[in-house]
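Some notes on the structure that comes next.
With one protein chain removed, the remaining protein chains of the complex are shown where they sit.
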Amino acid sequence: MKHWNTLKPGESFVAFFLIRRVESKTTSGGKSYLDIVMGDAVGEITARLWDSKQEDALRFTNNILVKVKGSIVEWQGKKQVKIDKIREAADTDGVSIQDFVPTAPHSPQDMYAELLAYMSRIENDKLRETVALLIEEAGESLLIHPAALQNHHALRSGLLYHTVTMLKAGEKLAQVYSFLDTDLLFAGTILHDLAKLDEIKANEIGIATEYSCQGQLLGHLVQGILKIEKAARTVGLDEETTLLLEHMLLSHHYEPEFGSPKRPMFPEAEILHYLDIMDARMFDMQKALSETEKGCFTDKLWTLDNRRLYKR
Amino acid sequence: MKHWNTLKPGESFVAFFLIRRVESKTTSGGKSYLDIVMGDAVGEITARLWDSKQEDALRFTNNILVKVKGSIVEWQGKKQVKIDKIREAADTDGVSIQDFVPTAPHSPQDMYAELLAYMSRIENDKLRETVALLIEEAGESLLIHPAALQNHHALRSGLLYHTVTMLKAGEKLAQVYSFLDTDLLFAGTILHDLAKLDEIKANEIGIATEYSCQGQLLGHLVQGILKIEKAARTVGLDEETTLLLEHMLLSHHYEPEFGSPKRPMFPEAEILHYLDIMDARMFDMQKALSETEKGCFTDKLWTLDNRRLYKR
Amino acid sequence: MKHWNTLKPGESFVAFFLIRRVESKTTSGGKSYLDIVMGDAVGEITARLWDSKQEDALRFTNNILVKVKGSIVEWQGKKQVKIDKIREAADTDGVSIQDFVPTAPHSPQDMYAELLAYMSRIENDKLRETVALLIEEAGESLLIHPAALQNHHALRSGLLYHTVTMLKAGEKLAQVYSFLDTDLLFAGTILHDLAKLDEIKANEIGIATEYSCQGQLLGHLVQGILKIEKAARTVGLDEETTLLLEHMLLSHHYEPEFGSPKRPMFPEAEILHYLDIMDARMFDMQKALSETEKGCFTDKLWTLDNRRLYKR
Amino acid sequence: MKHWNTLKPGESFVAFFLIRRVESKTTSGGKSYLDIVMGDAVGEITARLWDSKQEDALRFTNNILVKVKGSIVEWQGKKQVKIDKIREAADTDGVSIQDFVPTAPHSPQDMYAELLAYMSRIENDKLRETVALLIEEAGESLLIHPAALQNHHALRSGLLYHTVTMLKAGEKLAQVYSFLDTDLLFAGTILHDLAKLDEIKANEIGIATEYSCQGQLLGHLVQGILKIEKAARTVGLDEETTLLLEHMLLSHHYEPEFGSPKRPMFPEAEILHYLDIMDARMFDMQKALSETEKGCFTDKLWTLDNRRLYKR
Amino acid sequence: MKHWNTLKPGESFVAFFLIRRVESKTTSGGKSYLDIVMGDAVGEITARLWDSKQEDALRFTNNILVKVKGSIVEWQGKKQVKIDKIREAADTDGVSIQDFVPTAPHSPQDMYAELLAYMSRIENDKLRETVALLIEEAGESLLIHPAALQNHHALRSGLLYHTVTMLKAGEKLAQVYSFLDTDLLFAGTILHDLAKLDEIKANEIGIATEYSCQGQLLGHLVQGILKIEKAARTVGLDEETTLLLEHMLLSHHYEPEFGSPKRPMFPEAEILHYLDIMDARMFDMQKALSETEKGCFTDKLWTLDNRRLYKR
Partner (left out) sequence: MKHWNTLKPGESFVAFFLIRRVESKTTSGGKSYLDIVMGDAVGEITARLWDSKQEDALRFTNNILVKVKGSIVEWQGKKQVKIDKIREAADTDGVSIQDFVPTAPHSPQDMYAELLAYMSRIENDKLRETVALLIEEAGESLLIHPAALQNHHALRSGLLYHTVTMLKAGEKLAQVYSFLDTDLLFAGTILHDLAKLDEIKANEIGIATEYSCQGQLLGHLVQGILKIEKAARTVGLDEETTLLLEHMLLSHHYEPEFGSPKRPMFPEAEILHYLDIMDARMFDMQKALSETEKGCFTDKLWTLDNRRLYKR
């Protein structure tokens, strides 16, 4: 059976979808319809349920898994779904919601193991224990938390994926710039965005839903520093190392207007910033280009200062 | 006896001074001399000790109290002192170094009592106890600490003076904008710069000497938040109030480029910023104008974006 | 009878409204309807008049007082009015248009009296007479003029309310910063926005409608200076005081990009700016928070650089 | 006799100079000397009077015309004058101070006549009379006033030179952009900097000395508007034309950060700005290049954003 | 017969139009209609074809010339066309597509001749030959190419019109600033935007359609430099002149954020920038004002930093 993504106008299908956003609208004739954005792990599409009833609007809401019978229609040059039948997925359907969420390309368990491996290479015992304590406190949610509401790495397990890729790149650069202290580099990388667990609320399937109250008022840089301070005091980490680690968090956004009141003041803090920004940029570029044809430009991308990218 | 500040070229005097800055220079003939900036609580003047010896340079250093016999000479349109005799002040001279440092215009004890009075008006018990704990920890140094290395309120007791004046102005504004919560306003004001005790090192006579290591790497906003977090946990202050107080500290510089990653998100945080900046500006303006003649402009003042002020 | 603001979907009512904005739209079936925003002093709501005729569009225009029979419906999560009957209010209805406009919380007569009281405390006779002449020329319109088209204090009597609140706050701050000259402070505050009477056109019920031609080409800072210059010459105010007053107007927006080619050059001009900005911010914050629930954040507020505020 | 400007180290000369700046210095041996910058209409040079006496410092001050006997010496790669004899010029010397000031390349009388000719071509009688009244009030000082303290056209008659050159260029451009109204263009150009007469104080030989008090507090844009307002009222110029003229003054610096709170809102105002900036740039560039050798770059020029210019 | 532009609601007409933009929309009843923006050389208007069929959407696309029978209706205060009949124009209709495109006000042949005349006045043979070679390579497309996708001079022959007007203004200014080298000025002006032929794709009727790949990746400044380098090498132009010409291209946008990595470093490069910006501004202003009534303001114009213009 062909995936709905490859069908042409006129073709019909039956498939499961996760509802991402719904809006209840009305025609000028006064009839209600639902404008639904729905998708699976591969992509997403707009669908319309005409002549919807009030209970439809109540039932088909964000993050609900549904079974849809529909057909592809063309609307202003884009494919769209005209829904013929729709119902909530049932346990007996044998589908699982997490298969319908955009997800990091590696298993969270594997990535978690990689992170622990980097952590175990921190030689300063107290520093390693501080990191370990914080990772332990983070618990299960680290396995699925996304890294953002809608920017780079807004994927299930996006935070872990982002962190582990940075650890790999940091390890490589430390081979070239051999004066870098890998203890600080690994610890700082592992912890740099960990407080996003507290800054951004996510649901149990790894979709970010909103900023927390503390996240809005303090932000994950300061939240992370508060976590480090507490863990370091519990473990007994020396003051200088604690301070350097806190500075790495505080400075990793680099520019005041992006949230860092201090710029990096030693090489490991400097490199942490570049690891972070490069990984975000590579993710965004790869994603945008994967949806573009060879020899063409993408649309303007606001995450990249409205640049348009060229696909070789 | 006339104060040296009022003497004319040609007149002689004997007086005590605190040495503020010294530079050892040499004439083209190869002779050494000391270029000294020295002063008392009223003002400062440049002096020259010609034909100085190596031991002079070692003895007459920053923050040393000296007795000088000299005369006023004119040098490129400015008055200067030609030193005839100079020696370190002795215990028997009956002078005390703190009388020679620019100092807040009120007694530190009185200001401290005022601060405690405002503190006692905080109605939320846990909040008041949190503030009290931090004030207690600050100890004696709050009595003399300056508020800056060289900006506004770089005076002995400058930090206390700045804080108490802001409390008075805040109390007044809360009478006009009666929806303001004075608990938060008083607590936030008392604590807003308290971590300058940790950010800026000062000597025992209330002169700031340099930034501390932690001060450079984190800054007094984040340092203050760490202090509040710890004290609030000790006292058992509720999470919301702790968070609001921490946000007030984080946002009181208002602009990212002045160190606040978050702008104020409720009225008391907003007003705290204006109390701070108004008090700094009033201090700087009053000082600059006090040294200017009626109907004239001051020099360009870098603390005021290079404005020149007009003296009515 | 319950106010329409508290009714639930399905409930009907009869009430008077002031029409704020109307748009004539058409359904895809080609039928016309009116999309009306209407309100009273308490709030506003969107309403729809289906199957409207051409004369409806001509009759029901901005700032018309109407009597509406309708019912509450829910539209995309918001309450809306479905209009059953609508007619213009008649003299016999005994309603008065000014009761339907958002209005400052104090009576204009009381605020005017307060303003005159502050004016009478200006000790320099010529300065007081200059201010008095300008207030006299302003005439009745000062009683109802709003302070803006859509920013802070866009209320009937908003200009007066803003000015009087600033006078109160200025009086308070002058008690703390006692070197401030209250003559200049009171005169500058009374006059700082007076030329908004010329910059912004308002109708007879105190709603700003558009910028005047002179307002667009010069702006109320320069317009105000032209007024002061003329009044000062008529009264015979000395040149220095005239100049200081003109500078206060010119500099009160502080930053070039907000319209001030000169920054404040003496303390009274400096404080005038802070009185102005604080009062605007307190107004905007109080208004936004009054419409928000405890423990939540407001939407992004563009008058506050897109900040979201937290409601304690 | 060769001009001193062309002499080589070792050669002697006798010549008259205008003293531009003097500083009294002292050698380490305690001997006084004067460090003098002196020049004539062609150029300027540094000179030293060794072993100077107190009366020398009092006599040889800024803007004094002197007769000097001296020789050229080389000092750190630059030519300098060693003064052998110096005295104040006497009436019997037959030299006139204005021959020693950098001066516009055309006679002020000729330029003044050109300005009047452009003025006479303004067809709107009231507008022409308004301009004429202001030119009349300006009086003699317009003939010699410089356009700046130290920027472009800091020459005797610099203001007139700048204005007349702009009139010529404006006339030319109006031939290409024929929809431009030359009445407004000529009037606006003649008046655009006229208030520099009030903003900048100059001495009787056409050298700017300092900003006036009103100049500092208001600036020549607002000062010019006040002048126009008064003259227009005297003459009875219609309100629209007065307003357009005032707007041209207010907007001619174009950017808020350069002093214009409003950007140009009609073509004549827009072109006025470009006439102004082009004339300033052409003046500065021509001057800098005239002092540079072919194929080389000038030093960094701060009036041109630190650009270095290339001399063809 | 009256032009459709002057008809009132209710009046009918038959006329030819060029379709500029089309959008296929659907009513809530599910019926399709086309929303068409169509125009001729004089102006443009929105039209609706109700009950459109799929083949209509395929046939009536951008840049198609059509014959329309319709009537004027009023829609939300604006005139609109209700289409009764529409068909593609046929050869037998005797209309030519180029009469329906906004076009420069002078004949391209005349303007081309003017450009060649300016070119022939370049005295340096090699420089003239370099320019001639590039103009020759440009070929026919220079006659019709627009200067932009949607900014100033987005007209058929807009590039030529812009260039020739700048040449005229440059010639005039060189009469006032006689030290300017007209060889460089004419050559630089002729070539400054020539690479827009490569940067912007245009169709055969002179409407810009999109940026080329090379245009996006390099931009017309660098593209122009590559063209000059090649032509100069072919002709044998000396290195210094080649370099100066290349610098003029590189610097003519003046500010880094507008694409110039270097600011102008000699007077001809400086003036080239002002010729360019003045011509763009005069074009935009004249166009916006031509559509505005006397005594009123235009809407905010984004090409002019959101200024509103005043029409005298």
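Of note:
By written order: A, B, C, D and E. Residues from 1 in each chain.
Criterion: contacts are C-beta pairs under 8 Å (C-beta built on N, C-alpha and C of every residue); 3 or more make two chains touch, one makes a residue touch a chain.
Keep in mind that this is a model prediction, so the values were computed, not measured.
Just so you know, the chain we are not showing touches A, B, D, E across the whole complex. Note that of A:Lys82, A:His106, A:Lys201 or A:Arg307, the residue touching the chain absent from this view is A:Arg307.
Among E:Leu180, E:Ala195 or E:Leu221, the one in contact with the hidden chain is E:Leu221. Set against the missing chain, the residues D:Phe13, D:Tyr211 or D:Phe297 yield one that touches it, D:Phe297. Interface with the hidden chain, as seen from chain B, comprises residues 23-29, 213, 216-217. Even with one chain removed from view, chain D keeps its contact list with that chain: residues 26-29, 31, 75-76, 295, 297, 308, 310. Seen across the whole complex, the unshown chain contacts chain E at 213-214, 216-219, 221-222, 225-226, 229-230, 243-244, 246-247, 250, 256-257, 259-262, 265.
As a convention for this text, only the chains that are shown with their structure count from here on.
It takes 120 degrees of rotation, in steps of 5, to superpose the Cα atoms of chain A onto those of chain E. If each chain is reduced to the centroid of its CA atoms, chain B and chain C end up 42 Å from each other. Those residues of chain A in touch with two or more other chains are numbered 26-29, 213, 216-217.
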